[in-house]
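Contents: one structure, followed by commentary.
One protein chain omitted, others in place.
Which chain is which? They are A and B, in the order written, and residues in each are numbered from 1.
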Amino acid sequence: MLRFVVRRLFALIPILFGVSLLVFFWVHNLPGGPTDALLGERSTPALVKQYKEQFGLNQPLPIQYVKYVRSLLEGDLGTSIATRRSVTTEIRTRFPATIELALMAMIFATAVGIPLGFVAAKRHGGVSDHATLFLSLLGVSIPVFFLAIILKYVFAVRLGWLPTVGREDILATRQHPTNFYFLDAIIERDPTAWWDSFKHLLLPAIALGSIPLAIITRITRASVLDVQNEDYVRTARAKGLPPREVDRRHVLRNALLPITTVLGLQVGLLLSGAVLTETVFAYPGMGSWLADGIGNRDYPVLEGGIMFLAIVFVLVNLIVDISYAVINPRIRYS
Amino acid sequence: MRGKGLHLLIGVLVAAVLAATATAAVKKTHAGGTLVFAGAADPTLLDPALVSDGESFRATEQMFETLVKLKPGTLKLVPDLATKWTPSNGGKTWTFTLRQGVKFTDGTAFNAKAVCANFNRWYNWTGPFQDAGATYYYQAAFGGFKNNGSSTLSPPLYKSCAAKGNSTAVVNLNHATGTFINWLVLQAFAMQSPTAMNKYGADQGSISNGAFKATGSYGFSHPTGTGPYKFVSWTIGQKLELAKNPSYWGPKAKLDRLIIRPISANTARLQALQTGDVNAYDLAAPQDVPTITGNSNLKVVKRPAFNVAYVTINSAHAPFNNKLVRQAVAYGLDRQSVVKNFYYGTGKVADQFLPPGLFGWTNKVTKYTYDPEKAKALLKQAGLSLPVPVEFWYPTGVSRPYMPDPQRNFQAFAASLENSGFKVTVKSAPWRPDYVSKVNAGTAGDLNLIGWTGDFGDPDNFVGTFFKTFSPQFGWKNNQIQTLLQKAADETNLKKRTAMYQKASILLSKSVPAVPYVNATPALGAQKKVADLVATPTGGVWFGNTSVGGQ
Partner (left out) sequence: MSIAQLEAAEIAFEQPTGLWRDAMHRFVRNPGAMVGVFFISAIVFCAIFAPWLAQHAPDQPDYSALHNGFPTGPSAKHWFGVDTNAYDEFARIVYGARISLLVGVVTVAIGLSAGLVLGSIAGFVGGTIDAVIMRCMDIMLAIPGFLFAIGLVALLGPGLRNVMLAVGIVQVPIFARLLRGSILAQRESDYVLAARAVGVRSPSILVAHVVPNAISPVIVQATLSMATAIIDVAGLGFLGLALANPATAEWGSMLTRANDYLVSTPFLAIIPGLAILISVLGFNLIGDGLREALDPKLRGRV
C-alpha cells in the first residue's frame, strides 16, 4: 500500500513541473498587458512603455522561469495588478468560500442524486426511469450560468425568498477565524449565523450542483443496475433475504464504489462552473475572482490562481485514486 | 420499503428549504442610520495618495479632506481645509490660510506642519513609490520627485513648503501654473495624519512582479483623515465599513454606519437594489434607468455630466490633414440621432470638448448639424473624388460612462458617413488589452471612437490633455491653438483663463481635430428613502449629508 502511494506521489512531480512550465509559457505570451486595464483612457505611450519595462521582460527566459519556480516554492504566487495584494492573501479568503460552495453543491448532488438514481434503477424501463434520465440530461445540458440567472431571478428577485448576492448579511459584524462561514457558525454556536450562511449558499449550490447531480444520478442508476444482476445478489435473494436487506447490505454498498471514481472529474467541473456561478451571485470565491481577473487582464491573478487550482485538482485526484485503491485492492497491483 | 426512505428524505429537504426561505422573507430593512452602498469593485488601498481608481477614491473621500474642494455636485472651487489661498510671485508661491481647530481622527492636530509633512512626503518619495502606477496623480500634477530615479520622470513642479505658525502654509513651486490650485481638489492630495502614517508604515512599499504593493498596514487598516467619516473595518473583497466621525469640524454626518460593498455585474447591483440588499449603487447601466424610475420605491440620482465622447480624426493620415475634409467628417456624422437613440435620455449633444458647467464652455462654437450634402460639397471642394475611403475603429467588450454601447454608436456613425461621401472600412479591437494604447499611439485608423471623464474642474484636464502638445493620437498641429492652451494653463487669473479657454474652444470647433458628440449623464440608483445622496461630476459620491429615512 505504501509503495503504491509513494509511486503515485513521485508521478505527481513531473506533472506539476509540466503544469508550471505550461503556465509560465502561457503568461509570457499573453498579448498586451494590464496597462489599459489599469489606466483606461489615461494611458499614454510613455506610460505604457514604462510599465512594460517594469515587468522585467529583459532577462533571458530560462532565468525568469527559475525565478518563477523559486517564488512558487516559497509560496509566492505573485501580486494582483488590480488590487495590489499578493495572490496568496487573496486565495486565503477566496478559496474557503469556493470550497464551501463546492461542498454544498456536492452534498446537494449526492443527497438528491443517489436516491433518485436508485429509484430509477429499481423502476428500470418505467416512466420514472425515463423521466429521471431525461431530467439528468437536462441538468447536464443547461448552461450553469443560465440556470444561475434563472434561479436568481425567480427566487431572489421576484419572490424575494433568498438573498441575491454575497456570503452573509452585509450588516453582520462577525469574526471569521477559519474563513469557512459555515464552520465558524458551528464553532461559535450561532444559529443565526448558520442560517445566514445557508441562505446565501443555497441558490448558488443548486445551480452549481446541477451538473454533478445529473452525473451522480446516472452513475448510481447504471451502477445499481449492474450490481443487481450480479451473482452474489441473486444468491442473496435466493437465500430468502427480504429485498430491503438485499438492497442495504449488498446492492447499495457495491453500487456506490464507482461514484468515487468520478469524484475527481466532478472537482474539475465544479471549479469551472464556479467561475460562472459565482459571478452571477457576486459570491466572493475563487470563481468570481478569476472572472474579474480575466476582465482586468490581471495576469498574475490568472497565473497564480490557475496554478493553485491545478495543484489542488491534481492532489484531489491523487486522494481519490488512493481511496479507490484502498476500497478496491485489485487496483494496487496494476 | 426504500420508497418510504426516499419520500422522507425529500420531505426533509423541502422542509429545510421552506424554513430557510421563511426566515428570510421576514424583512429587509437595515438597522438605524445605516446605509449600504454598492460599487462595481473593491477599493485597492485606502491611502489616497497611492491609488488612482474611482472605487478607492469613493471610500477615501468620506474619510479624507483636501485643502480646497469642489462644492459637492458642482464644479465650483470652495474652501475645505484651507479657508483662503493667495498666489504671489507670479503664481510660483501659494499661501494657504488653514482652518483652525481641526483634528485628525487619531487626535493629531491639523496644522501647517501637517500640511508640509504631506507635501514633502510626496516630493520625497523614492524607489517603488516613483512607479507610474503607484503615484499617477502626483506625477500628472507635479511631474517628478526630489530624486528622480528614472529619466522618464520630468523635473518636479514642487519646490518647498514652509509652515508659518500653525495656520499658514506657504507652498513654493518651480514655475507658475494656474492649474495647481485645481489639482489640489483631488483625493490624491488629501491631508493625512503624519503621526498615523509614520506609525503604520505608510511609506513602506515594494515592486512585486512589476506592480506596486504597499507593505505597511496604514493603507489597509489605519487610514486617518479629518473627514466626516472614520474607518472601522475592511474585509477585503467583501465590505468596507465606516462610521460617523463624532469630532468632525463641520456639520456631523447623519449616518451612523456607512458600508460599501463591491458587486461587479451591473444586473446584480440593480437586483440587489430591487430586493433591498443595498440602499443605493453606482454605475447604473443606462438601459436600467427606466426600470429604476418605474419602480415606486426607487429613484435615479444623476451625476452631472463631466465627460465627453468624441470621434478622433488622425490628421497625420492624408487627406485628413486638410481642414475641409475634417469639417466634412463633422457634417457627415449624425450625432443627433445617436444621442437620441442610444443614450436612453441620459445624453446631450456636445459641440465642444468642455462639458457645460466647466468654465471655458461657450455657446459661440461652430455647430455642425448632420448635413450629407454639405459634407460631399466640402470633399469636392478639397479636390477629392467620392467616395473617400476612411478606416474607422471602435472598441469591443466595454461599456464606458460616455459610450455605453460603442457598437451601436459606431454602426449609426458609419451609416451616416456612407451617406455623406465616405466609404467606411470597419475595424475593431477589444478594449482590453490595447485599444486605448492603439488610439494613443495613432495606430487606430483614420477615425476612432473614444472619450474622457474629467478628473477635476479644470479645462486643462480636458482640452489641455488632448491638444496642448502634439500627440500621435490626433497627429494634429496648430500653433495658434496650442500656444493659447499652454498660456491658459500657466495663467493664474480665473477671468483671463476663462476667456482664453472660450477662445480656444471656438478655434477648436473650426479646426476640428476631433468631433465631440455627447456629454453623458451617468446615473446612480437608490431607494427613495435615501435622502441627500450627492453624486459628484468627477465620479465620486458625497455622503456627508446623506440619511436613510424610516430608521
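Note that in this section contacts are C-beta pairs under 8 Å (C-beta built on N, C-alpha and C of every residue); 3 or more make two chains touch, one makes a residue touch a chain.
What you see is a predicted model, and the numbers here were worked out from it, not measured in a lab.
Contact with the undisplayed chain is limited, among B:T74, B:T366, B:Q407 or B:N545, to B:Q407. Shown as candidates are A:I15, A:L103, A:I186 or A:I322; the residue that touches the absent chain is A:I15. In the complete assembly, the contact with the undisplayed chain comes from A:I306, out of A:I91, A:I259 or A:I306. The omitted chain makes contact with just one of the residues B:T152, B:N266 or B:Q486: B:N266. Remark: the residues of chain A touching the chain excluded from display are 14-16, 18-19, 22-23, 26, 29-31, 130, 133-134, 137-138, 140-146, 149-150, 153, 157, 226, 267-269, 271-273, 275-276, 290-291, 294-295, 297, 302, 306, 309-310, 313-314. Although one chain is hidden here, its contacts on chain B can still be listed: residues 265-267, 270-271, 274, 285, 287-288, 290-291, 341-345, 396-397, 399, 405, 407-408, 411-412, 428, 430.
Going forward, only the chains that are shown with their structure count from here on.
With centres taken as mean Cα positions, chain B sits 38 Å from chain A. Partner chain A is touched in their complex by these residues of chain B: 1-3, 5-6, 9-10, 13, 17, 20-21, 23-25, 28, 30-31, 34, 36, 41-42, 44-45, 52, 131-133, 136, 150, 152, 207-214, 233, 235-239, 241, 257, 259, 261-265, 268, 271-272, 274-275, 277-278, 431-437, 440-441, 450-453, 472.
Listing the residues of chain A that touch chain B in their complex gives 30-51, 54-56, 78-86, 89-90, 93-94, 111-112, 115, 118-119, 122, 152-153, 155-157, 160-167, 170-171, 173, 195, 198-199, 202, 244, 247, 279-282, 284, 288-289, 292, 295-297, 300.
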